[in-house]
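Working notes, beginning with the structure itself.
In this view, the complex is presented without one of its protein chains, the others remaining in place.
Chain nomenclature is as follows: A, B and C, assigned in order of appearance, with residue numbering initiated at 1 for each chain independently.
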Amino acid sequence: MIGRARMNNPPTIGSLLALLLMGVPLEAQAPPLPVPRTDPSGPAVTFDFPGMRVGVGEYEEGPTGTTVFYFPKGVKAATDVRGGAPGTLNADAVRLAYEAPMMQSVVFSGGSWYGLSAATGVANELKVMRAEQGQHDFIAGVLGAIIFDVGGRRFSRVTPDDRLGAAAVRSAREGWFPLGARGAGRFAMQGVFFLDGPLADASRTWAHSGQGGAFRQIGPTRIAVFTVVNALGAIVDRNGRVLRCRRNVATGDCPAISSLLKDHLARVQRRGGGTGPTGNTTLTLVVTNQKLPYADLQRLGVQVHTSMARAIQPFATEEDGDVLYAVTTDEVDNPSLPSIQLGAIASELAWDAVLNSAPVLPPTSPRTPTTLSAERLAESVGTFAFHGGGTLSVSTGATGLEARFTGDGRMYFAADRTYRLTPIAEDLFLVVGPAEDVIRFDRRAGRIVAITLNPGPWAQSANRGMPR
Amino acid sequence: MIGRARMNNPPTIGSLLALLLMGVPLEAQAPPLPVPRTDPSGPAVTFDFPGMRVGVGEYEEGPTGTTVFYFPKGVKAATDVRGGAPGTLNADAVRLAYEAPMMQSVVFSGGSWYGLSAATGVANELKVMRAEQGQHDFIAGVLGAIIFDVGGRRFSRVTPDDRLGAAAVRSAREGWFPLGARGAGRFAMQGVFFLDGPLADASRTWAHSGQGGAFRQIGPTRIAVFTVVNALGAIVDRNGRVLRCRRNVATGDCPAISSLLKDHLARVQRRGGGTGPTGNTTLTLVVTNQKLPYADLQRLGVQVHTSMARAIQPFATEEDGDVLYAVTTDEVDNPSLPSIQLGAIASELAWDAVLNSAPVLPPTSPRTPTTLSAERLAESVGTFAFHGGGTLSVSTGATGLEARFTGDGRMYFAADRTYRLTPIAEDLFLVVGPAEDVIRFDRRAGRIVAITLNPGPWAQSANRGMPR
Amino acid sequence: MIGRARMNNPPTIGSLLALLLMGVPLEAQAPPLPVPRTDPSGPAVTFDFPGMRVGVGEYEEGPTGTTVFYFPKGVKAATDVRGGAPGTLNADAVRLAYEAPMMQSVVFSGGSWYGLSAATGVANELKVMRAEQGQHDFIAGVLGAIIFDVGGRRFSRVTPDDRLGAAAVRSAREGWFPLGARGAGRFAMQGVFFLDGPLADASRTWAHSGQGGAFRQIGPTRIAVFTVVNALGAIVDRNGRVLRCRRNVATGDCPAISSLLKDHLARVQRRGGGTGPTGNTTLTLVVTNQKLPYADLQRLGVQVHTSMARAIQPFATEEDGDVLYAVTTDEVDNPSLPSIQLGAIASELAWDAVLNSAPVLPPTSPRTPTTLSAERLAESVGTFAFHGGGTLSVSTGATGLEARFTGDGRMYFAADRTYRLTPIAEDLFLVVGPAEDVIRFDRRAGRIVAITLNPGPWAQSANRGMPR
Partner (left out) sequence: MIGRARMNNPPTIGSLLALLLMGVPLEAQAPPLPVPRTDPSGPAVTFDFPGMRVGVGEYEEGPTGTTVFYFPKGVKAATDVRGGAPGTLNADAVRLAYEAPMMQSVVFSGGSWYGLSAATGVANELKVMRAEQGQHDFIAGVLGAIIFDVGGRRFSRVTPDDRLGAAAVRSAREGWFPLGARGAGRFAMQGVFFLDGPLADASRTWAHSGQGGAFRQIGPTRIAVFTVVNALGAIVDRNGRVLRCRRNVATGDCPAISSLLKDHLARVQRRGGGTGPTGNTTLTLVVTNQKLPYADLQRLGVQVHTSMARAIQPFATEEDGDVLYAVTTDEVDNPSLPSIQLGAIASELAWDAVLNSAPVLPPTSPRTPTTLSAERLAESVGTFAFHGGGTLSVSTGATGLEARFTGDGRMYFAADRTYRLTPIAEDLFLVVGPAEDVIRFDRRAGRIVAITLNPGPWAQSANRGMPR
């Protein structure tokens, strides 16, 4: 019997397979297995880096995802694990100063520790891919790391798994890296550190980020930096301004980081600091084709990783499980580019990558209130159960629609609090509050059957009716 | 289309599921998905350690397996990674001196790097199990490490995966740890270091080991050590004798390690050393319920891990990817047992565990030649294709049956070499050579349809006929 | 016999003592033993941090020095070694997660690896000091780290030693930390990374820094950060401007770091990068009295160390042997100040400390040319031998005084190059070139007997006459 746990968690493949083998028809096995999507739309950075393929896999049902870097010829690798409570796969193997190209893939993933399953899934799929090429005894070297995009952040407990990793590496191709809320960065956030006061009030500062990348060629040397920014700190541009400080709009009114830090620490000085939310991470990959001895490659990683304290402030806190991998295909000599200069260039690329991890958003929120009839409002009244648990009860109050949330806390709604819903379009309402979240009422055959919170890359759905 | 790769590798679940969903009948999808087995027979150590459950999962199709230690209440953990090219999951998270019980499981597995998939599978299954208990946002902490039991060691490329880990943790229970060729130790070996001369001639020294465990209670303190011995070195008993030096029998005629080392190094001195086979590892878990600050727990791990150089010689070579985890449930105070004494006790338990990792074997090999008729011998003539690739051609020669191997090298047969097969029972032949491997001819409806190499825990099967 | 080596190196105490014991009069033993100075003038930061004493020792003969932090009651300590080719004493002992207050002192020093002698000197002196208090079996725990202030940077090879450390710890007192070119920061420099083109031309960017410190109290929590900045990168203020870009003046015309980096990397892109000078380091100490478990203390160190990438750019390169120690006296509980906020505050203090490490300098260089008589100029003609080797030959040329340098390269003078000397005051000449170094002709009894290069904290002296 599939109980509440089954509702809140996707079925494991094993359990689904068992049901299939038992003859249970697919449609009876709710909820369906999430579907890997590997061809994301939206902005991407393109470049010419032969020998490196990038694949992303996403579960809309999360939303969450994984990003795979695949180097068919193998790379020499080093790591710089700086994080608190990091999640890593095989980082130990690249601490031993091996000069051999032992690793074939680096996999970043959402899903907290569960997401490392995507990395082992990549390994398993590489096993198959290599066997298809006649390399039956090939042992694939895969490095993995993850971000925390679950817990109080989204309703769904879907996390990247073996299947998603396999799909992502199968789809990997050269010359391309999708930016923003894609792959492992699908549900990334940033800036939580500056959250001050009750969570819901301050959640405007809890803005989405994503994954970014930047590339440069200097003579024969190619160098690229890719990063998934799920940082406690805020993204800062080269003018010292915070890049994003509101969840749903890309407004330019964010403060200078120096004043934001000053104000925040003054408050801490005055009345102590909150413990704040936890579970942040920035994942970074530095890739080059320049020949570098292991010692230089490792130092390159240290230099670049440290430099990111400029682009993300604060950085490398105990609540950031930061992991960097530095890899080289060891293909070209470039005596005119010492590794220290390569490190400085890569550090600037890392900053560029952090900046372009911020997803494309509208410049301002839709603030045009609409007037809807009482009949229309009454249509929205009901209880909506989020797929991962928690219900939103919509009712009519003195000033129009109101909503109250019940269930495990998520960042959108505080418990024991009534939110006013202001109509801004037919079937579209603004949740009144600093975060300016939006609720869309979804219809089937004219009838409201579900709601979508924040339609777009970070959509969360809830079906009408109490959870079964 | 399923090509040669598909024959040599098990189907991924994803691919199988796709076929199922496409309506392809199961029987058309050869080879079948390996079946997790979680209730092993044979010797086990039993003990009273509330709060720790042990599960093993095995694929006969490998043979290979995984061993899961599950601590529902969580444990404080530390690690001592000493190996060359180790394979680890989440070891970084337990290097940061956290005093909190952050980890729920330690997973050891066969399958080289692919086997880490069993550990992520455990995590995913714990996610489901916790959700079943209402803990929907629980993040399971799983530590993983693997041994190399593939490559030139067995024909099958089946490796532990997500499903096997899930099955193992689901089946985990208290008070029990199966010994020998079980779980992660299903296809472990030891003593390869002393291999001298051509592989096949010397392969007698390449003896199987497995997993071992030992437990002791001192006042309120419980302490146990579990180990999976896939070492380059040889297992040595407390009298300084090598425990096992032949692959298929547990003969007591093994030399003293001191003379074995002396002779070996004299040969190296005289004519240089071979590079030898690679890919060994000893995995170890030290578990206690005694309260230990992180620093003491980490030192306990160092002391025990180092002490194992007595029981396995040589130890911690560059070809051993050794990993130890030390964990405590932090439940009892025991001021009369300082951690250094606890370390000395655990070191002796570790030696006991290494010793009882050696599987039960017959004391001598079956050397009673039988005479079979020419007609009987003729029945055995044919070509037999191992599931993971490679064929053995059996023919009649001047002295009876002979066999020649074609394909990727495995430890049993050198290429370009003819092996005599001596009958020792109806349908049972000894492969003449130091390893004394055995071939059983298997019949269906009276007709020989397959062979089994070394029937027993390490059986490898080959079907009659050329590979498709 | 005292040869050239003896001239270039200070006598060891042993050798001097031997001479004394042999009855050789002191004045015959040139050069004299350098004299520890422990009462520096100039700016200092003052604060109230009971239980921490600071002492500085300097050798004018270097100039070089050492800075000692002394905690009579001991501190719990952690480290974050990020540097290339670092020089450390006992850092290993504080990696093992000990909760005990095992360390009594942290010692930063000039002199490259030789300077670690000051740290062992502190240990030896603490042995005496403790014995004076009746603690005869006390083992003093001293952490040490050093900066490179020798090589091509100054003429003298005098480096901090046992005696200097002993003098510094003996003089240590509470509530005070001298800023700028003091103690270990006596001959520190920064900004070398941006040196472009020939060393001498670009040496204006090679500006002196020193040691800085900052303190804050938040409720019962005291926290201070001290740093010795000898960085490859440039010091950057909170507005993104480079703080110092000329050696001998504190002009405000330095560029924004963003444009400096952009221009530099564009040059690298265009024509490759120089390998640049080497041997830089930033040393940092974070001190608090707040109770912190080891894990939190270590994370505090990581957070603060990483944050310094904002104040020094680039930072943590392979040419920076950066070392941070984080220590706590573990005296006060402050639940309202989580360690992550403490880390953010300490990171700002670290930035303040980097900024106030820059020594006080005149805002502009003395550019008022004076006209001197030919007779006066002729007085200056001669050869001047620097104490550590190298001679400057002053002659009269077409346009006035000229100088040429012979010997091991130092940053002031390129070989095979003639420098014009412009009189700016009686006996004071500007070396024409971007660095705007100054030479003072020193007289005894009216006669010019020596020169002083850059009178002030970084003075280098040369006596008239060829070296003996």
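The rule we apply is simple: contacts are C-beta pairs under 8 Å (C-beta built on N, C-alpha and C of every residue); 3 or more make two chains touch, one makes a residue touch a chain.
Because the structure is a prediction, the values reported are computed rather than measured.
*Asks:* Quick one: which shown chains sit in contact with the chain that's not drawn?
*Replies:* Output: missing chain touches A, B, C.
*Asks:* Tell me which of B:R53, B:R82 or B:R464 is the one touching the absent chain.
*Replies:* Answer from the full complex: B:R82 touches the omitted chain.
*Asks:* If I consider the whole complex, including the chain that's not displayed, which of B:T46, B:Q133, B:S258 or B:T370 touches that chain?
*Replies:* For the chain that is not drawn, the touching residue is B:S258.
*Asks:* One chain is left out of this view; which of C:R163, C:R246 or C:R299 touches it in the full complex?
*Replies:* Considering the complete complex, C:R163 is the one touching the chain left out.
*Asks:* Could I get the residues of chain A that touch the absent chain, sorted low to high?
*Replies:* On the chain A side, contact with the omitted chain comes from 96-99, 293-295, 298-299.
*Asks:* Need a quick check: the contact residues on chain B for the chain that isn't drawn.
*Replies:* Against the missing chain, chain B presents residues 82, 84, 193, 216, 218-219, 232, 238-240, 258, 261-262, 264-265, 268-269, 271-276, 296, 299-300, 302-303, 306-310, 313-319, 335-341, 343-345, 347-348.
*Asks:* So which bits of chain C touch the chain we can't see?
*Replies:* Counting over the whole complex, chain C touches the hidden chain at residues 3-6, 8-9, 12-17, 20-21, 26, 33, 81, 83-93, 96, 98, 102, 112-114, 116-117, 119-121, 123-125, 127-128, 131-134, 136-137, 139-142, 148, 150-152, 157, 159, 161-163, 166-167, 323, 388-389, 408.
Note that in this section only the chains that are shown with their structure count from here on.
*Asks:* Identify the chain pair joined by the greatest number of C-beta pairs in contact.
*Replies:* A-B
*Asks:* Among all chains, which one's averaged Cα position is nearest the averaged Cα position of every protein chain shown?
*Replies:* A
*Asks:* Express in whole angstrom the distance between the two chain centres, defined as the mean CA positions of chain A and chain B.
*Replies:* 37
*Asks:* Send over the residues of chain A in touch with two or more other chains.
*Replies:* Chain A, residues with two or more chain partners: 84.
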